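Comments concern the structure below.
For this view, one protein chain was removed and the others were kept in their places.
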Amino acid sequence: MIKMVARMTLVSLALVLVLSVGFGGALAQDDGIPRGGIVTVSHEAFSVVLRNFSPFAPTQNPASQAFIYEPLMVWNEVDGEIIPWLATGFVWSDDLLTLTFNIREGVMWNDGETFDANDVLYTMNLTREFPALDRGAVWAFLDSVELLDDYTIQFNLGEVYSLADVLIAQTRPVPEHIWSELDDPVTFVDDDPVATGPFSVVCRLEDQVFELCANPLYWQEGRPYVDAIRYPAYPGNEQSTLALINGDIDWGGHFIPDVETTYAAADPDNFNFYYWPGGATVNLYMNTTKAPYDDVAFRRAVSQAIDYNAVVNIGMYGYTIPSDPTGLGPRFEGWASQEALERAAELGLNEYAPSAAAATLDEAGYLDVNGDGFRELPNGDPMSMNVQVVNGWTDWVTSVQIISQNLQDIGVNAQVVTPEFGEWLNNLQTGDYDISIGWSSSGYTPWNYYRDSLDSSLLGADNIANATSWSRWFSDDADALLAAFTATADPDEQFQVLSDLQMLFVENVPLVPLFPGPTWYQWNTQQFTGFPTADNYYTQGSPWSRDSNSRLLVAVNIHCIDDTACGQE
Amino acid sequence: MSTVEQPQTAVQPAGATAAPQRAFPRLPLPNWLRSILGNRKAAIGLVILSFFVFVAVFAPLIAPTQNPNRMVARPVQAPSAEYILGTTRQGQDVFVQIVHGTQVSMAVGFTTGTVVMAIAIIIGITAGYIGGIFDELLSLAMNIVLIIPALPLIIVVAGFIDRPGPLTIVVVLSLISWAYGARVLRAQTLTLRNSDFVAAARVVGEPTWRIVLFEILPNMTSLVVSSWIGAVLYAILTQASLEFIGLGDPNISSWGTILYWAQNNAALLTNAWWTFIPPGVCIALVGFSLTLINYGIDEITNPRLRREPKVKAA
Partner (left out) sequence: MRFILRRLGFYLIALLVSVTLNFMIPRLMSGDPVQLMFARFQGRMDPRAIESLYETFGFVQGPLHEQYFTYLSHLLQGDLGVSIANFPIPVTEVIAVGLGWTLRLVGLATVIAFSAGIFLGIRAAWRRGRFADSVILPITGLLSAFPYFWLAMLVLYFFALGLGWFPLGHAYSLDIHQDWSSPEYLSSVLHHMILPATTIVLTAIGGWMLGMRNNMISVLSEDYITMAQAKGLSDRRVMYTYAARNAILPSLTGFAMSLGFVLGGALLTEIVFSYPGVGYTLLTAVNTRDYPLMQGVFLMITVAVLVANLLADTMYVLLDPRVRAA
């Protein structure tokens, strides 16, 4: 067993103070914190471990993204705060065409070399030279990158793009002294990563488990508190649920049916879960290039016909709440437009009212002319539809089954179909569907949600609807608003633009928001503590967080409950 | 693919021509049925199977419903007088699901078995009887089909049919499962082709199709029937497995999908055994009944297999 004791070198106290803001003051200065222990983490299904930690691998090893290669900055999804990490901050120029990042001093790669802005510059130029590595698509808006000094780097934008800061902040620098020696960085299997992260030492890698040991040179003094993070292989939900119940997993990100009785009840004192409804909104998409989905009255009727409480409580096991009609969940409360919400209430959107839905259809001419119990199109043609959902996503399948029952109740002949994932995606992208449940995009602001579903430029070659633009509902107004948002950095202006977008959204119902996605998160306090709890949810707790990297905040904060509990392993 | 397949010898009968059957004049039963009922194993098997066939046929009367998957009750209720097999996490009546699931599972099993045997008969006998290059080509096809990967094929077929479901499973299993039966029948045809009575028919000048249909096929009845039963069993079990890994249509009720939902709702962890145990027992009972019938048929057609006073002293 490789034991790595986290004993750290000189890091400025100011740094720790900056950090403590992000942790809600959970940081103890006098270091009475017990050390040691291996935290077992599980959130993705896999059955064997493959040795590849490249931060550019398209399907990354879950650990490479934050625990090994760290981002410049982390953002906290819960309060929207951007937390300095490898960069200490950034400044926009007045014309919004240059962005300057200050790089943290005193950070070392785990091989002892110094990390500075040269590495960031190298990484940026690498992704320009090899477009196959530009996973953040930053070169879509960047023009060039230049070094001001060893700890200051300037990004020159080709066009105004006010969201560039958050995107660049997600850059995970790689060490120039290693990567510049490579023949082909694209196919580089990074089996022994040189990185800055808190758990960047691959100290165990076997067929069914790998462990990342604490980086002894980590720049945050005294952290991380635990010796290592362990990732065991579980091929499916059933197996990880069993392991959770058995107490084998300390930090989980799994869907568990009836989590209260299956998991929490097994050890009520130590088995905890909290499914923060702050994930991206799950929506009902309708193919607006076809009748009757091209009729806003029909879409409005669908929004009125759904029993949202049943969907949330039966389909989603009560793990989330119904969505606002604007599609913005509790995470974006601050962006909500009261005007748009009032308008939505007037229209009766997102409220279960079968009679109102039936009235809306009657008014728009969808009547049961031939008396078969189902409504026909206004022109008298028969109307029936398939509601698609990915096979195997059982919570969504149940949700859609409820929705199709709701639609049948108001005389709309809707049937559930469950294509396999690839088939389903193809159907939605090529417009070969009627109605479907689907995810949407999350981002630092609600802009991503609207952009990814409404931006007309997402309709690509071969008529493929990219991102979540599956409804194929596009308008010049929407395009203009989306562009206006990124053209300004003024919060008030941005708020106004987003309010207009919300209004446009409720007027046209391009998609029907159902519920914010729950973020699966379990933690076990038999050995470790320091996790975000329902009462002190200092950041998004799921080990799953991909884009915000907020799990880093958790990883450096977890520690053993006392000096004896984590001794043996 | 090989998801723990049933060993294919289960399909393979002892291999013998039909024994001449004696006539029992009194009962108005067909001979084959009388032989089966006379064999204890086969009789038990037939009784179990008949029960399930009965349930399948009269499902709408036994458990009347418009849609067996309708959410009708409070979720996760243990069996009671009202819901004799309890309810699922989605509030569906498990008894209703099982009864209607019997219909789907049996239909898929028997349809697949029949299609598989039809293809196997046509290809196996043609290859065996005509022989030559024709035989070589068909044998090649059989060997290739035996190793076609089933998993992606299901997705391909589901794509063409537009949705996964019982029909997809019937088509895929039929496409890939005929080869084994065809191989067995081909071998049997090869033996029969050289037999005296076929030679006699050829000398008399009977056309090929008549020889195949009236001379060869009737002499392979027991082989065909037991291969057919094996194919039905294989289809029922494979359907359940495919549905279990999520390649079925979760909107319909079949034994496999009930199990699929039970597993997804952690039925065993929440002690909701009533959603997990009954469908498995149903599959096993039908499977066992088919196995018993096959034992019986073997014994009837191959008198050596019948239990008889031991000739050899142990």
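For reference, chains read A and B in written order, and residue numbers begin at 1 within each chain.
Just so we're on the same page, contacts are C-beta pairs under 8 Å (C-beta built on N, C-alpha and C of every residue); 3 or more make two chains touch, one makes a residue touch a chain.
Bear in mind that the values here come from a model prediction, so they are computed numbers and not experimental data.
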For this session: From the listed residues A:Ala140, A:Val369 or A:Ala534, report the one that touches the chain absent from this view.
Result: A:Ala140
Problem set entry | Per the touch definition above, residue among A:Val74, A:Ile103, A:Ala117 or A:Ala280 touching the missing chain | A:Ala280
For this session: Have a look at A:Pro232, A:Gly252, A:Gly329 or A:Gly530 and name the one touching the chain we're not showing.
Result: A:Pro232
For this session: Determine and list the chain B residues touching the chain excluded from the picture.
Result: 1-10, 12-16, 136, 139-140, 143-144, 146-149, 151-153, 155-156, 159, 233, 237, 240-241, 244-245, 256, 259, 263, 268, 276, 280, 283-288, 290-292, 295, 298, 302, 304-305, 307-308, 310, 312, 314
Exercise. Which positions on chain A touch the chain that was left off?
Worked result: 1, 47-52, 54, 57-59, 130-137, 140, 167, 186-189, 204, 206-209, 230, 232-236, 238-239, 242-243, 246, 248, 280, 420-423, 425-426, 429, 439-442, 448, 452, 458, 464, 466-468, 546-547, 569
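The working rule: only the chains that are shown with their structure count from here on.
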Exercise. What residues on chain B touch chain A, complex-wise?
Worked result: 69-71, 75, 89-91, 155, 158-159, 162-164, 246-247, 249-251, 261, 263-266, 269-270
For this session: Over in the complex, which chain A residues touch chain B? Could you list them?
Result: 237-238, 241-242, 245, 256-258, 261-262, 314, 391-392, 394, 397-398, 401-402, 405, 415-420, 422-423
